[in-house]
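There's a structure below that I have some questions on.
Here the complex is missing a single protein chain, while all its other protein chains stay put.
In this document, chain identifiers A and B correspond to the written order of the chains, with residue numbering beginning at 1 in each.
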Amino acid sequence: MSNQNQNHNDIIEIFKKNSDNFSTRTIDFLNNTITIIYIKELTDRQSLSQFIVKPLIDAEYNSRLNAQTVLNNIIYLDDCKIKSEKNEIESFIMTGFTVILFSDSTDYLVANVKTVPHRSIPDPEFNYVLRGPRECFIEHLDTNISLIRYRLKNKNLRISYHTVGARSKSRVAVVYFEDIANNHAVTQIKQRIDSIDIDGILESGELQSFLLNHKLNLFPQMGIVERVDMACDAMLEGKITIYIEGSGIALIAPKTFREFLWSCEDMYDNKYIGFFLRILRIISLILTSIISSLYIATVAFHSDLLPSQYIIMIAQTRSQVPFNAFIEVMIIEIIVELLREALLRVPSKYGTAIGIVGAIIIGDAAITAGIFSPLLLIVVALSLICSFIPSDFTLVNPFRIIKFFLIILTAVFGFFGLVLGITFVLAHLVSINSFGVPYFAPVTPFIRKDAIKSVFYNKALAKKRPYFLNLKDATRTSDPPNTD
Amino acid sequence: MNNYITNRQIAFLLFLTLTSYSVVDIARAMAASAGYGSWLTILVASLLFAFIGLVIISLNYRFKGDMICDYSKKLTGNFISIVITMYYIFYFFLIVVFLNTQLSSILEAEFIPRTPRAVTMAVSIPIFCFIAYKGVITVGRLVEYYGLIYLIIMAAVFIIMLTQESTMRIRPFFNEADAYLYFQALREAIFPFLGIEILLVIPLSHKNGKSVKTTVFLAIISIGLFYALVVESTILKLGMNDIMHYNNSAIVAIRDMELSFLNFLKRLDVLFLTVGFSGFFMGISVVYTAILELLSKLIPKAKRWLLIMIIGVISFILAMIVLESQAFTEFVLDTGRYLGLIAALVIPITLLILSKVKKYV
Partner (left out) sequence: MFRRIIISVLIFIVSLSFCSCWDSLDVNEKGMATTIVVGKEDDEDIFWVEFANLGGGQSEGSGDGGGEKFTIVKATGETYAMTRKALDNKLPKPTFLGTVRIVAFTESMAKEGVAEYCNRMRNLQEYRKALNIIVIPDEAEELFDANKESSMSTGHTIEATVHKLNKTGNSVDSSLSQILDWLSGKHNCFLLPHFVAEEELLNLDGYSVINEGDLVSFIPMDESTGIHYLLNDFVISTYTVPYDKYNATVEVHLKGKKVETSYRNNQVNYDIHFDFFALVKYLDTTKNLTTTYELEVEENLADLIADDLNIAINTSQTEPQSDYFDLCEYFRVKYPNIFKDMDWEEEYANAKFKFSLNINLLPGREYDYNPQVDWKGKEDE
């Protein structure tokens, strides 16, 4: 026993020496000493004092307290456990728990009086909707989990906790419906999380890169979600959501290409409007990728594709422009990308001014000076507007890069180059899998019912979940009544 | 899920492989040989080839999960199986070189005349090889996507073409005195239907079911109907006399159309430039995939990426050698049809008979 006391004393001494970072509180009893170790920045000190320290002090001086008696009779805490592994003490303290050590016992108590300052639940930044809930996730994991629990009150909802990062020890929660989600995908995700060997992961984007099937792939294979209702909807569809402590954005897996173009708003509103908006998003994605290339192909290669009056009109508007079509497009596209990035970073008070300046300089002055043709500005503006329409920016970002690739191919080979580039991109897209689900499902491989439902969707009409997700339970019927 | 080629994908695979190149010049070839009864020749040919397709698919269905190199080994032994595989590899190489040269030739003739043909091939062959490298499943998904778009748009274009001129230009539909011509012209109708032998490289799964036979049969009949539409509408647009002057008659006919009701989109070349060429690319990619799959079986230890690189380089070099050679084109169109018949009919039917004999022995 004295050896064990020695071990605990060592630990206590280590933490006492580092008193800038750790706090200790010793309470003496007749037969033993109880030492409380905690990090004050992570501890609710009022609760600590009220529910742990005061009851201990109020206990009889000559009483023989051990971990079990303290847990059962003294402290007023719901989340408190008895542990005995010495090598875990430091880990518990570092993650914000309060550890209560007993001088005459190897057992110790781990009490949860954690408190982490965090912001209140905000409005969505990039999943904004006109009609629909606006609750978003925050950086505090427990709050996020409680938001989900509030919406999904089912015993089959599973939350599996993992820790990643040797130094950051970030908590990761994998949440899914056990009776719906695909087992293989769940196992795969959990295994990949557990196999992460890195010093720290602070954001879901970093976690995402460890979980992907194709790590060097340009296209996103997992979705990101900001709103609670979208995450819950994904889980009801049989998806798996992943949350990491310190990040207000959750991950969804698996995710197919078409789902990046859908928004929950389509389901909350009229189904015909939803159908129209989905078609609009597909068209906008295509336009944003190829419209600049179409301009180059028409102006520089295949001018006779348009009727002669239009060709002459375009030629007349370009007569003063000193650059060829390719250089013109590249300059404008780069300027647009620079403006887009600048507006993201700049404080909102300057943002409007920069937008106006950009529009005036690029738009009006450039045309007046004859540097760019008016038609090109319309084309690029249309491309820019279309890039904002798809609801998930993580899908649009790769297309911003692909757009340049297509522009270059078109500039060399015309329509032939454009079609070659599109074929290459499509070949790549259809070959990707997202956790076993073909990326382009249900378009290819074509599943008729899922394909129709994916465009014209309404929960009242869709009694079954998508077939291509290979779920345990494909029907959306209610659970049998709880007989407990 | 879906780690097999579905029946729908098989149908589109056949469609794109057969029609992607042939649609360009089938009208002239048929008009020259069968005249106004070309549609009949094509439909008869499609019926014959539909039965040939049935033979091939029955063979594949009997040996689910296997390709020709696998089940030929079971049926004929190692040596003959290797000879058969080598024959198919040689045959597909011939076709792929021919298609590459034709693609660059069409591009040069119709769309980008100053771009060197070597450059267009140098840029397109890596893309085809990339697609082939991705494997049969990816190719199947891609043709499913492209095939539908290609079929709808091309069919719409050629149907609209039918309304552009008077039907007197394609009549009489049948002349008894010329009946012998129509059947003589079947020889010309062989090449457009070659490509069904690609099925020999597509392993079937039990999930395909017996309906795959119906699918293949109907797909080839539909291809025949599509060809008939293309031929008749092209002859209608260009005229029976003038069509003989054009090497790429379908493209010329599409360029000839101006639909005033579409306003600024009235010129339809862009449809062939985009959709037509997409189909062409897929057709060539399928042949590359076939070569890769066969070679992978022949040399199992070789890395896939290395094999496809070698295939790409060899096909490019061979295409450069025969680039300007009219003799090569004539050889493929003349002798190639018989090589194709051996590949599509003689070998599969022999293997099918052998499989039935072995079953009962």
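Here is the rule we use: contacts are C-beta pairs under 8 Å (C-beta built on N, C-alpha and C of every residue); 3 or more make two chains touch, one makes a residue touch a chain.
The structure presented is a predicted model; accordingly, all values stated were derived computationally and were not measured.
Across A:I39, A:M267 or A:A300, the single residue that touches the chain missing here is A:A300. The omitted chain makes contact with just one of the residues A:L212, A:I311, A:I371 or A:A474: A:I311. Among A:G248, A:G414 or A:P466, only A:G414 touches the chain that is left out of the view. Only one residue in the set A:N324, A:T352 or A:T475 touches the chain that does not appear here, and it is A:N324.
Contact residues of subunit B toward the unshown chain are 36, 109-110, 112-116, 119, 122-123, 126, 166, 168-169, 171-172, 175, 177-178, 237-242, 244-245, 252, 255-258, 260, 267, 306, 309.
Residues 299-301, 303-304, 308-309, 311-321, 324-326, 408, 411-414 are the ones on subunit A that touch the missing chain.
The rule is short, and it goes like this: only the chains that are shown with their structure count from here on.
Averaged C-alpha coordinates put the centre of subunit A at 45 Å from the centre of subunit B. On the subunit B side of its complex with subunit A, the touching residues are 1-2, 6, 8-9, 107, 111-112, 115, 120, 123-124, 127, 130-131, 134-135, 138, 140-142, 144-146, 258, 263-264, 266-267, 269-270, 273-274, 277-278, 281-282, 285.
Only residues 301-302, 304-307, 310, 413-420, 422-424, 426-427, 430-431, 436-438, 440-441, 443-446, 468, 470 of subunit A touch subunit B when the two sit together in their complex.
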